[in-house]
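Just one protein chain is left out here, and the rest sit where they should.
Labels run A and B following the written order; every chain starts at residue 1.
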Amino acid sequence: MSKAYPMPSLGAGMEAGTVVEWHVEPGQKVSRGDVVGVVDTEKGAIEIEIWEDAEVEAIVAAPGTKVPVGEPLLRLRTAVEEEEKEEAPAVGAEERTGGEAPPAATAEAAATAEEPAPPTEMADDEFVEEVWEEEQEASVPAEEPSRRLRASPVARKRAKELGIDLEGLQGSGQDRAITLSDVEGAAKKGGSEEAPAAAPKAAEVKEEAAEAAEVAPEADTDEDLATEAGEDRHAAMRKAIATAMARSKREIPHYYLAHTCSLEASLRWLRETNQNRSPSRRLLLAALYLKAVAGAIEEFPEFNGFWEDDAFQPADGVHPGMAISLRGGGLVAPAIHDANSRTLEELTEAIRDVVQRSRAGHLRGSEVADPTITVTSLGDRGVDTVFGVIYPPQVAIVGIGTAVERPWAEGGMVGSRRTATLTLAADHRASDGHRGALFLDRISQRLQSPEDL
Amino acid sequence: MNESDQTRVRAGIREAFRHIAPEVDLESIDPAANIREEADLDSVDAINLIVLLDKKLGVEIPESDYDQITTLQDMTRYLEAHASRDPES
Partner (left out) sequence: MKTTYREAVREAIREAMDRDDRVFLMDEDVGHYGGCYAVSKGLLEEFGPERIRDTPLSESGFVGAGIGAALGGMRPIVEVMTVNFSLLALDQIVNNAATLLHMSGGAFNVPVVIRMATGGGRQVAAQHSRSLDGWYAHIPGLRILTPATLEDARGMLWTALEDPDPVILFEHVLLYNMEGELADDAGPVPIDRAAVRREGSDVSLITFGIGVVKALQAAEGLAEEGISAEVLDLRTLRPLDDDAIVETVRRTHRAVVVDEGWRSGGISAEISARITEGAFYELDAPVARVCGVEVPTPYPEHLERAALPQVEDILEAARALISGKDGTL
């Protein structure tokens, strides 16, 4: 069957994205998880993935086109029946996948507004790492943010009479519902062949767009262009952060806990481990933090998920979003998928990769949409304590302060220890302080046995 | 160490910074100031820098030497010293 691949919702308040480039062309086969193109949003240029095996039928939105969330980007041809069957369960799974589309999926009513979970984080500044590397975890990619097709009753009736597929039609009615005139207009144009123009001189446009999107370094190319795009994006990101954080402080009853723990064990183990490793294989302290948090979450699932529809919806997987500050301001908190089940080596690699891609504006849609909790660290130059602001609809953010040397009393003796203050800001609607305290303590304990992480 | 080594080390540092912190103008940085603070490098940037320097100059800086490369001039000196010992890379 022929169906639309819509603009995914990648962030709180994301209403539209601009197609930067396509990595596919009509007739090309794509598999679940493939990156098919890049869209520019207030979070930067995001690589968007496809969630089912299909053949690209047509490119509906050419590079440079601004497309509202939910409206078609591509037309796909999938293998009929079977695919449909497969999809059903997937949709069910979607709720669970928490990760992904919690918002987009549930919020169809809001159509635009909900927030998948992007990045904005809030801590203050530095941050830490991220991981990700996802891609291959074919299992993780959540479902495409599917929303029920919105069409008026009479539009549906007429489309049936005319044999027109409503998928792929652009709705012009309230809430972008497909109306009778949309159906009749499509009939006039010749069936559901909505995909008009499609990919024009892809090549040229592509280059230009890609360039503009390249906030990244490498390109010593057209700096003016890049700067301009960067400024726009910066303003847009500021706005996105403003929206999400204001909503957080307005709606979420935060409670805050702090716990100072010794980092001696972790730092010593790290030094020994890294001693004989080449630079690219050296583990990052951030990876230990991430693993400690991700492991603790397994015992404290009430901090991993979303507050939606007046209830806590636990997430399926553990996909902590790592707050990453961007040069020039702003921040993102892309998901490190399944952080609880990855090795420290994998996490380190993932963190380095995602940090670089975040700054270069090359995040993937699933990374932006999937975080189930946020972890923020102010690195090793920052502050003692981080008071986090929860990224809605998540329900918790773990903050890790700077590692500092402090006097430390233990067993009747005062000594010097390198320590860090762990903090938790959590949504009191979803959890209580007692559990929060245990959660922080568990993270701390895990950092005392780095070899077990 | 000869002149070409020097040139090569400086070019390597410039190149690495361009990837890690493209907006930083190395010329305007105080060579005696803490480079991570001057260039706003976080821990991931730092490790990425070390990896890049290794790749470009063939100098594998052990963690225990990190305190010898905290400023731009120390870093330059350190790399020049080690790079010249290893003409291969």
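Please note the rule applied: a contact is a pair of C-beta atoms (placed from the backbone, for glycine too) under 8 Å apart; a residue touches a chain by one contact, two chains touch by 3 or more.
Since the model is a prediction, treat every value here as computed from it, not as a measurement.
Within the full complex, the chain left out of the display contacts the shown chains A. Touch with the chain that is not drawn comes from one residue among A:181, A:343 or A:445, which is A:181.
Within the set A:31, A:172 or A:449, the residue that contacts the chain not displayed is A:172. Where chain A meets the chain that is not shown, the touching residues are 152-157, 171-174, 176-177, 179-181.
Convention: only the chains that are shown with their structure count from here on.
Against chain A, the residues of chain B that register as touching in their complex are 18-23, 36-37, 40, 42-45, 47-48, 50-51, 53-54, 60-64. If you check the complex, the residues on chain A that touch chain B are 126-129, 216-218, 271, 274-275, 278-280, 282, 284-286, 325, 327-328, 351-352, 355-356, 379-381.
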